[in-house]
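Supplied in structure tokens, the structure appears directly below.
Note that this complex is displayed minus one protein chain, with the remaining chains in position.
In this document, chain identifiers A and B correspond to the written order of the chains, with residue numbering beginning at 1 in each.
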Amino acid sequence: MSISRRRFLGWLSAAGAGTTLGRSAHAAGGTHFTGYPDSLGVLFDATRCIGCRKCEEACNKVNELPAPQKPFSDLAVLEGRRRTDAKTYTVVNRYENVPGAKGPLYRKIQCNHCLEPACASACFVRAFAKNSNGAVTYDESVCVGCRYCMIACPFEIPTYEYDKAFTPRIMKCTFCHPRLLKGQLPGCVEICPAEALTFGKRRNLLKIARERIELFPGRYLDHIYGETEMGGTAWLTISGVPFRELGMREDLGTTPAPELTKGALSVVPVVASMWPVLLTGVYAISQRREKIAREEQAAAVAEAVAKAQAEAKAKHTEAMAKAEKDKKAAIDREVKKALDEAAKAKAQESAAAAAADKKPS
Amino acid sequence: MENVIYTLHDFMLRTESLTYILIVAALCGFIFFWRFLSERDDGRDHLGADRPGGHHR
Partner (left out) sequence: MPDRKIVIQKPALTPFNVVAGIIVAVGLIITVIRFTQGLRATTNLSDYNPWGIWIGFDLLVGVALAAGGYVTSAACYIFGLKRFHSAVRPAILTGFLGYALVVLALHYDVGRPWRLPYPFIVQQGTTSLLFEVAACVALYLTVLFIEFTPAALEWLGLKRARSIVAKLTLVLTIFGVVLSTLHQSSLGALFLIAPSKLHPLWYSPYLALYFFVSSIIAGLSMVIFEGSLAHKHFHDKMDAEHLREADGVALGFAKAASWVLAGYFIIKVIGIAQTNAWNYLGSGYGLWFLVEMLGFVLLPCYFYAIGAREKNLKIIRRTAAWTVLGIVVNRFNVGMIAFNYHLPSSERYFPHWMEIGISVFVVTIGILAYKFIVTHMPILYAHPDYDAH
């Protein structure tokens, strides 16, 4: 995929192109990927490397990197342990007194051009591309400089131009991608005088490596480093001593880098869609509870008021009844009093009449 | 060659890009759907609408 085409892949084209998947066995079900079938690669044979540093020199030249402080012919630098840095895409280290080895051993370090590059998986601007020829290339025109690719790379390959204030770049081996496109060999492979580096299609290199291991079982360990490490790499290594003796990590596992983050990434849409549903639900429930509490309170208040009113009314009626009764009693009393008085008066009258009847006679 | 996905990284690039678009669409959709869902309520539950008397301490 060329850089311009990759750039062209915006949001929609990147997403929409996904609809074409599943057309071949490679993508069947979208679960198993085996990488580009025609991927190129390099086989590094640690039993052949003589530590001449010619590859370092060639790499420096073809990539137009700044000249080193000490010349490439100076083999004294092999005393120390070096790594790739912003001015060096590849280094060769010497390992002495390795058990089982007759003399010192050497190993070349450079980008392994992983089949599933951790650096590309980690970059949040897609500055890295895995090309169909196997090369993992970097596009400095978009790089923000977050250096997450450096965190991610299990082989500790990408380096950063910490010295530059305005245009710092990630620096790493390009597999001589521009040269490959022109049909040329990578600089380091071309110059190697010991044929420690074999260039070819990765699947052929695996065969070559296996043949060598079979032909010389005493010379090699039965393992091709990079066949499965981190999901496989385009650059492969075979050796006669355990790989850890050459400073290579044996605990990387076979899980390709994108697989490591897949789980976490797949939780993102779940949270983004289910959280609003759950939270709005919780909100609605708490609102409802509040509303019910409000209503219950209102109802309780109303009831209390009604009860008070009813009580007041009852008291009122009672009072009224009592008043009525009192009134009636008063009337009765009055009537009785009047009747009594009337009777008394009548009696007096009749008594007076009787007396009057007696007197005139 | 153009249409086949050879690497898990490429595959995820495509699925994840689509996922992000779907997430944005879903979040916008939720707002409208919730409003539709609670429009006829007594005015306390829908987002962004007036909540007379509601939402106080």
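The criterion applied here is as follows: a contact is a pair of C-beta atoms (placed from the backbone, for glycine too) under 8 Å apart; a residue touches a chain by one contact, two chains touch by 3 or more.
Note that the coordinates shown come from a computational prediction; the quantities given were computed from them, not determined experimentally.
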Seminar exercise, completed: Neighbours of the unshown chain, displayed set only, are A, B
Exercise. Looking at A:Thr47, A:Asn63, A:Thr84 or A:Thr233, which makes contact with the chain not pictured?
Worked result: A:Thr84
Problem set entry | Candidate in contact with the missing chain, chosen from A:Ile50, A:Leu65, A:Val241 or A:Leu260 | A:Leu260
For this session: Just name the one of A:Pro68, A:Gly145, A:Gly200 or A:Pro242 that touches the chain not displayed here.
Result: A:Gly145
Exercise. Among the options A:Asp38, A:Asp74, A:Glu156 or A:Glu296, which residue touches the chain absent from this view?
Worked result: A:Glu156
Exercise. When the complex is taken as a whole, what residues of chain B touch the one chain not shown?
Worked result: 9, 12-13, 16-17, 19-20, 27, 31, 47-51, 55-57
For this session: Determine and list the chain A residues touching the chain excluded from the picture.
Result: 7, 11, 14, 83-86, 118, 120-127, 142-148, 150-152, 154, 156, 158-168, 249, 251-253, 255, 257-258, 260-261, 263-265, 267-268, 271-272, 275-276, 279-280, 282-283, 286-287, 289-290
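Here is the rule we go by: only the chains that are shown with their structure count from here on.
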Exercise. Using mean CA coordinates as chain centres, what's the chain A-chain B distance in Å?
Worked result: 19
Problem set entry | Complex contact set, residues of chain A against chain B | 11-12, 14-18, 20-21, 23-24, 26-27, 30, 33-37, 115-117, 120-121, 126, 130, 132, 231, 256-259, 262, 265, 268-269, 272-273, 276-277, 280, 284, 287, 291
Seminar exercise, completed: Residue set of chain B touching chain A in the complex reads 1, 3-23, 26-27, 30, 34, 44-45, 54
